[in-house]
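Apart from one protein chain that is not included, each protein chain of the complex appears where it belongs.
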Amino acid sequence: MSVAATEGRAEGRSRRVGGWVALAVAVLAAGFVVVLASRDPAVDRVTDSPLLGKPAPGLAGETLDGAAFDLGDRRGRWVLVNFFAPWCVPCIQEHPDLVSFSRRHLQAGDAEVVSVVFDDVKGTREFFAREGGEWPVVVDPNGAVALDWAVAKVPESFLVDPNGFVVSRITTGVTSDGLDRLLEQAKAMAAGVAEEAAP
Amino acid sequence: MTPVRRSWLPWGLLAVALVVVVLVGGLRSGGPSSNAERVDALAKQVRCPACRSQSVFDSDTPSSRAIKEEVARRVEVGQTDAEILGYVESRFGSEILLSPTADGINALVWGLPVAVLVLGAGGLVLAFRRWQANEATIVTDADRRLVAAALRAEDDDVGEGAGR
Partner (left out) sequence: MNAALGLGGVVFGALAAWFGAAVTVVGLVRHRPALLRLGRQWAVLVALGAVVAFLAMERALITRDFSLKYVAEVGSHATPRLFNVAALWSALEGSILLWALILAGYLLLVAHRFRHRLTDPLVGWALVTMLVVAAFFFTLMLGPANPFERVAGAVPLDGPGPNPLLQNHVLMAFHPPMLYLGYVGFTVPFAFAIAALVTGRVGEGWLVETRRWTLFAWGFLTAGIILGAWWSYEVLGWGGYWAWDPVENASFLPWLTATAFIHSVMVQERRGMLRVWNLALLCATFSLTILGTFLTRSGVLDSVHAFTESHIGPWLLSGFAVVVAVSIGLIGWRADRLRAPGAIDSPLSREAAFLANNVLFAGFAFAVLLGTVFPLVVEALNDDRISVGRPYFDRMAVPIGLALLTLMAVAPVLPWRKASGELLRHRLLWPAWAGVAAAAAGVAAGVSGWAGTIGFFLGGFAGGSAVRQVVLATRRQGWRGLLGRANGGMVVHLGVVVIAVALAASGSFEKAGEFELRPGETARFEGHTLTYRGIEESVDARLREVKALVQVDGGRTFAPALQRFPNASAPIGVPSVSTGVTHDVYLTLLQVPEDFETGAVRIRVLIMPLAVWLWIGGGIMAFGTVLAAFPGRRRRRPTDAVSAPVPGLEGPSEPSQPDLVGLGAMRAVR
């Protein structure tokens, strides 16, 4: 075969190979872009937790007043478990909302608030004395409770249903209305499940 | 000594020295020895829940400290690495482990780069074979004249090919 023909053949072959390679790269890049385009921002993903839908981890200890506390005793009511530290600015900001939520539902008798603090007990006592909040504040000096509940940072709140299951995890600061809505939704879901389970 | 022998001698000495040094250095560390080192090694595998891209070893947030203490407690009790990491994972979710496990789809993240590099190396070998097979170059007189002119024009060519 002549030199020119061989080279022409080689040229044609390399062109086809080049075309396939380009196509493969383009397909990969397109898939990559699609994956990236369909992602939610990372901030939104945090509220998932392996605890959801499972029985709540233990929460037992002494409160600020020295009384004993155990979450297991609170079956029959919705409990909002709130992890707190007095130096945490969003915790301070959400506190008035917790106070009003707690008051409303203590009256109604269906839900209550429990705080857990693992740091600066003295500051917490002063804070609660100053800002109010008549619910148990459990002291967790080693952070063992926080670890059991897989708390990443404060503030973090969990909603526990009357049967002792963790229903929701909130990693931002809470508002009084937001909590009310969350409680209503949780109650509605629990009622729906109960209906399905009934014969 | 023949010239060939002489040129290999310094390299032989070098190889021996290198092997000795590398063996001494390489065999020195046998993995974490004390409990404290085990805790540190495990802490480097766990992500700090409150930070971004830091391990529990690096950070000192309350949650990191709590995890480190729990890990230390379990190391004392005698649990294995897998058990301890499994506990942390069961609490916080699989996101807490900084090094993805090699099961299921996660194996891709370990396997793909290796595959790419192996393919790349293979491609290089194939390309070299193909190029060496094609090596027929015909030298013409015009080529010879060009080379001669270039050689004359060079001032002090050390011939290393490393100048540019």
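Going by the order they are written in, the chains are A and B; count residues from 1 in each one.
One rule holds for everything that comes next: a residue touches a chain if its C-beta (ideal position, glycine included) is under 8 Å from a C-beta of that chain, and two chains touch if they have at least 3 such contacts.
Quick caveat, the model's predicted, so the values are computed rather than measured.
Student: Can you pull out the displayed chains that the omitted chain is in contact with?
Tutor: The chain that is not shown touches these displayed chains: A, B.
Student: For subunit A, enumerate the residues touching the unshown chain of the complex.
Tutor: 4, 7-8, 11, 14-15, 18-19, 22, 25-26, 29-30, 32-33, 35-43, 45, 48, 87-91, 120, 122, 153-154
Student: Could you pull out which residues of subunit B are in touch with the chain that's been left out?
Tutor: Residues touching the hidden chain, for subunit B, are 7-8, 10-11, 14, 17-18, 21-22, 24-26, 28-29, 40, 44-45, 47, 50-55, 57-61, 93-100, 104-106, 108-110, 112-113, 116-117, 120-121, 123-124, 127-128, 131-132, 134-135, 146, 149-150, 153, 156, 158, 160-164.
One rule holds for everything that comes next: only the chains that are shown with their structure count from here on.
Student: Could you work out how far the Cα centre of subunit A sits from that of subunit B, in whole Å?
Tutor: Centre-to-centre distance between subunit A and subunit B: 38 Å.
Student: If we count contacts the way the header does, which residues on subunit A are in touch with subunit B in the complex?
Tutor: Touching subunit B: residues 48-51, 85, 118-119, 142-144, 146-148, 150-154 of subunit A.
Student: With touch defined as at the start, can you tell me which subunit B residues reach subunit A in the complex?
Tutor: 49-50, 61-63, 65-67, 69-70, 90-93
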